[in-house]
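On to chain A.
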Amino acid sequence: MMSNNPYIPMPVTITKIINEVDTNDIKTFRLTFQNKEDEQKFKYLPGQFAELSIFGKGESPIGIASSPTEPGYVEFTVQKAGVIVPGLVTAALHDLEEGAEIGMRGPLGKSWPIEFLEKKNIVVVGGGFAFTTLRSLINYMLHKDNRKRFGEITVVYGARNPGLLLYKNELAAWEKRDDIKTNITVDKGNESWKGREGFVPNVCKEVAPSPKNTVAVICGPPIMIKFTLPVFYDLKFAKENILTSLEMRMKCGIGKCGRCNVGFKYVCSDGPVFSMAELEELPRDF
Partner candidate 1 sequence: MEFEPKILGIACNWCTYTGADLAGTTRLKYPQNLRVVRVMCSSRINPSFIFRAFQLGADGVLVGGCHPGDCHYNTGNLYARRRLAVTKKILDFAGLEPSRFRVEWISASEGNKFAEVVKEFTEHVQILGPQTKFKIAGVS
Partner candidate 2 sequence: MTNFKQIEENLKKEAKKLLEAGSVAVVLAYTKGADEKHPQPFAAKKADDVANIIFNEYCNHNLARYIVRYAPGTKIAVAVKAADSRAVVVLIQEEKIKRENLILLGIPVSGMKNQKTGEIIDEKTTGGLTNPVVYDVLLGEEIHTGKPVSPYTVLEQYEKMDKDARFAFWKAQFDKCIRCYACRKACPMCYCDPCFIDQTKPRWADKSPQSHGNLMYHLTRFQHLAGRCIDCGECTRACPVDIPLYLFHKKVAKDCEEMFKQAAGMKIEDKLVMVDFRVEDSDKILE
């Protein structure tokens, strides 16, 4: 009976740590499973998250940044949190080195609705650190087995400055491909920055994707969301076709502990992915 216990984490090993940004506070952790059966059970899709667990510190829900098309490991991009509230788990994670063992529970939550996205054009809009599950989605769609299932893919991704862009190698690789249109922007560039400067909402306005058979997937800091949504409404995107991922304080991740309850939904088990149409049905309490 205890083997089905949803509160017990499975052991995983950190096999690779990538320092993503200049400020050293965002790192990508590659985790590999210690038990084969855990790996087989861990079937996920882009947009889902998992609880990373460090004994003595606690658990922290983190979006999965790798794509299920990359077998053998799972990746999480974690920001060292806690300017205002001390983030115990993320701080402890950042102190760990390759080879360390931690725990993981998941996959949890609902993914980006892959079936709904099929045969449609996809506009992926991301800002700053909130790009992780979007990266998972893009890599999933770009995989050679999957690419033909989706229409045109357009990416708009922005960060405050070039040093804060995540996954720089992959961004460069995407820019070289012709089956994905990549628009990378920074709020303010530096001497070496040759790319675009400008805020994400403005870039979206410039790119002006057609709403026809198109879904927008938006993830970013609240301020970016606030100004990006009107752009898409102006472009006549239907509310059902704008997707986002909600954030709320979580503990159990399986819809039991009541913490992430918003209206009749639990963000952890009914979300975190919601369409704007679904969000409008919820009380404004998040």
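What we mean here is this: a residue touches a chain if its C-beta (ideal position, glycine included) is under 8 Å from a C-beta of that chain, and two chains touch if they have at least 3 such contacts; residues count from 1.
How these were chosen: all candidates are chains of the complex that A comes from, given by their letters.
Remember, it's a predicted structure, so these values are computed and weren't measured experimentally.
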Inset, instruction - In this complex, work out which of 1 or 2 touches chain A. - result: 2
Inset, instruction - Write out the stretch or stretches of chain A touching candidate 2 in their complex. - result: 85-86, 88
